[in-house]
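Only one protein chain is missing; all other protein chains are in place.
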Amino acid sequence: MPGVPPAQYGYFGPAGTFTHQALMTLPALHGEAIPFASVGQGLQAVRDGEVTAVLVPIENSVEGGVTATLDNLAYGDPLVITREVLLPVQFTLFARPGTALRDVRQVLTHPHAAAQCRDWLAAHLPGALVTEGGSTAAAAAEVADPASRYDAAVCARVAGEMYRLTPLAEGIADNAEAVTRFVLVSRPGPVAPPTGADKTTLVLFLREDHPGALLEILEQFASRGVNLCRIESRPTKRTLGDYCFSVDAEGHLDDARLAEALMGLHRVCADVVFLGSYPRADQQRPVIRVGTTNDDYAAAASWLRRLHG
Amino acid sequence: MPGVPPAQYGYFGPAGTFTHQALMTLPALHGEAIPFASVGQGLQAVRDGEVTAVLVPIENSVEGGVTATLDNLAYGDPLVITREVLLPVQFTLFARPGTALRDVRQVLTHPHAAAQCRDWLAAHLPGALVTEGGSTAAAAAEVADPASRYDAAVCARVAGEMYRLTPLAEGIADNAEAVTRFVLVSRPGPVAPPTGADKTTLVLFLREDHPGALLEILEQFASRGVNLCRIESRPTKRTLGDYCFSVDAEGHLDDARLAEALMGLHRVCADVVFLGSYPRADQQRPVIRVGTTNDDYAAAASWLRRLHG
Amino acid sequence: MPGVPPAQYGYFGPAGTFTHQALMTLPALHGEAIPFASVGQGLQAVRDGEVTAVLVPIENSVEGGVTATLDNLAYGDPLVITREVLLPVQFTLFARPGTALRDVRQVLTHPHAAAQCRDWLAAHLPGALVTEGGSTAAAAAEVADPASRYDAAVCARVAGEMYRLTPLAEGIADNAEAVTRFVLVSRPGPVAPPTGADKTTLVLFLREDHPGALLEILEQFASRGVNLCRIESRPTKRTLGDYCFSVDAEGHLDDARLAEALMGLHRVCADVVFLGSYPRADQQRPVIRVGTTNDDYAAAASWLRRLHG
Partner (left out) sequence: MPGVPPAQYGYFGPAGTFTHQALMTLPALHGEAIPFASVGQGLQAVRDGEVTAVLVPIENSVEGGVTATLDNLAYGDPLVITREVLLPVQFTLFARPGTALRDVRQVLTHPHAAAQCRDWLAAHLPGALVTEGGSTAAAAAEVADPASRYDAAVCARVAGEMYRLTPLAEGIADNAEAVTRFVLVSRPGPVAPPTGADKTTLVLFLREDHPGALLEILEQFASRGVNLCRIESRPTKRTLGDYCFSVDAEGHLDDARLAEALMGLHRVCADVVFLGSYPRADQQRPVIRVGTTNDDYAAAASWLRRLHG
């Protein structure tokens, strides 16, 4: 339909989730943002062309990897990561207007949030009953209903504000440093040029599950001077003890050291799934080991050509 | 009350869960088995001396590691694994007596079960609504209630039988090979002698998060001829990118090669948590590399002593 | 002078040495063969264009590396190896016609020959005096002089025949398997195409003499599936404990795995001296590790290009 651009971006919803909050930190994304009820539905919507990209959580500094995301990217039809967002996990206790902290008897939240605020809740609401529901945003919605039996919700600030609730206490996570990492996922296309502080995500399937297989893979990185930021084993869903490895490596597809490591992995692995090269959210540039700059690689290639005489 | 021994064993309940089913495969366990509502509560009961040991799930060939178990063992007060149990994941669709497959409109189950039977449900109950609840056993209990709005539950056979439900379809998991691994956890005590087919579970904390740190750890195993069965990174809950590694190694504390590897790890790691040496459920004996038998280690030690002249 | 081609080949002489004998096994070499009094003089003659190539010994299975050759190639102006020759070391005891074994009182030979025939001489000529001179061929020449005080020479058959001596005993080396390896050395030029059973000779200078430096270098080969046939440390002539490594690797400059290893070495080493890719004398083809054929490398490069989208 002329003049009306399609909705562009999706996120793991509903509105008011941390993922939603993370999406709003990406300034350049215009168009309507569409919530998806599950990571899988969001990723499928990208594959089906319903949205340009979707933001999903991939890792939490307390809970670890988000397996729904890791496995869907590893085993589903090709998708790539083009951006990452880091969001401090800041939980707020929200109640209906007029409810004071001392009045809270029933708290609703998501199991992860309950786990991450356990100590605070025990200390400040020792007599309250904590119930775990499907999402922190849904908890806020429920509490907003005057007929609800729940007095308060532990959720993201965006959710509390969306449902016009009153904040009773902010920053109630037991671990103040907790961070969740989200990735923006698109269909494969031209890889954006390197920024100098980039990350590349891969899934590596071992050719055989022999003892030194993981060592061999790590040496493919090490011998080219490529550092790893994250490594996580995931079952291949065949038999117990058969794993693949989800890996974030420092650097970009256009960095010679990473390119050579990728080719090495392609040769020694049963399969390598490339999930994108993209700018690091923390903008941290790698410490490049002596002999592994692009210039070093170019000089080596030039020397090799001269050897042919 | 004199002469009445206390209940000995706990499991991740409620009654009828797969963990309960796994517990019943351990013939030598006498005494009453006590269900615990969460992995954490079960493990705490062991620490508190309420039960002798508790059986909890640690890994699933489809879903991966059970993070509640992994993290509690890694970060909580010392516990050790003394047994492991492997249980094929066989889901059954149970209904109230008198309900036929074609009558099923509403299915209740646990999210993992829903995920693992998704294709079967889509093919055989395309019009049914699947609701996800807290446990497969609780789903069976709910369905057993004649007033329930749910017609059927996807659960373990033991749960269906416990609630006198009628099996409508057995073995409905999409992946027929799926297996869950459970571990029996006790307070630390004398380690049982090796059987020749043993496994040792460890949690390894890197001293510093430098690039080759994981490589260095893996070499501690490799240089002694110790193979790994499982390696899984877990966040240390400090900052994103700071991991520890949960590892199952082939062999027993009394195997010289494993003992030397353990000492090597103790030297290069910031911390090593020993979670027990115990018989492998699959009774698979390791392929021992040349030069790494106990006799080889003893011969080397004897040679070393002779060198002193 | 027009029409007269220059002499083409040199060898470590004088005429009648094992090197001369080795040169004669190379059928395709036409033109006059010129003896040089030392390895250094022969190699310099190639550099100066006086000869096309020179044959020099590089390694003996009993004595080890020929340091004059190794060091001249490593530190002198660029030269390359284009062929190798293996020659069983077969020493013969030659005397002037009319001399019987029992008459031999004085034996002349080269120190290496004396060392390699020590047991035989002690057993068969227990009363004879063995004098060590500059070359086995010169020993034969000396013995051929009727006025010589020496009765017999230990030398190569070619030398004895050249001076019309009588063989008293053949194959008198204590180690019947001893082999000397010779290399044909030329000025750098286009590298001949691979035969499938090739060898590449390198000299590797470590960037810094840190503990793991040699390990790092070996991993450059190992991570590409390149095997080594020979590795020999040589002092860099700076301070004690500062070494370079003379290495023969399986494969040819045109083998992708070797080419990538060479580039890796160029990046991690202070210097890499390429001393040629040439056919193995034993025609032994390498066992190529899975994932390291030229096709595997080409497939990896092609995959990498496709990743750019």
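As written, the chains take the letters A, B and C, and residue 1 is the first residue of each chain.
Basically, a residue touches a chain if its C-beta (ideal position, glycine included) is under 8 Å from a C-beta of that chain, and two chains touch if they have at least 3 such contacts.
These numbers were taken from a predicted model, which means no experiment stands behind them.
Taking the complete complex into account, the chain left out of view touches B, C. Residue-wise, the contact with the chain that is not shown comes from C:215, picked out of C:37, C:122 or C:215. Which of C:15, C:179 or C:301 touches the hidden chain is settled by the complete complex: it is C:179.
Interface note for the absent chain: among C:41, C:148 or C:227, the touching residue is C:227. Chain C residues in contact with the hidden partner, per the touch definition given at the top, are 59-64, 67, 86, 175, 177-179, 181, 211-212, 214-215, 218-219, 222, 227-235, 237-243.
For chain B, the list of residues touching the undisplayed chain reads 188-191, 207, 219-220, 222-224, 253, 259-260, 262-264, 266-268, 272, 274, 290-292, 296-297, 299-301, 303-304, 307-309.
We adopt the following convention: only the chains that are shown with their structure count from here on.
Looking at the partners of chain A and chain C together, they share no chain.
Work out the mean CA point of chain B and of chain C, and you get 61 Å between them.
The centroid of the Cα atoms in chain A and the matching centroid in chain B are 26 Å apart.
Touching of two or more other chains is recorded for no residue of chain C.
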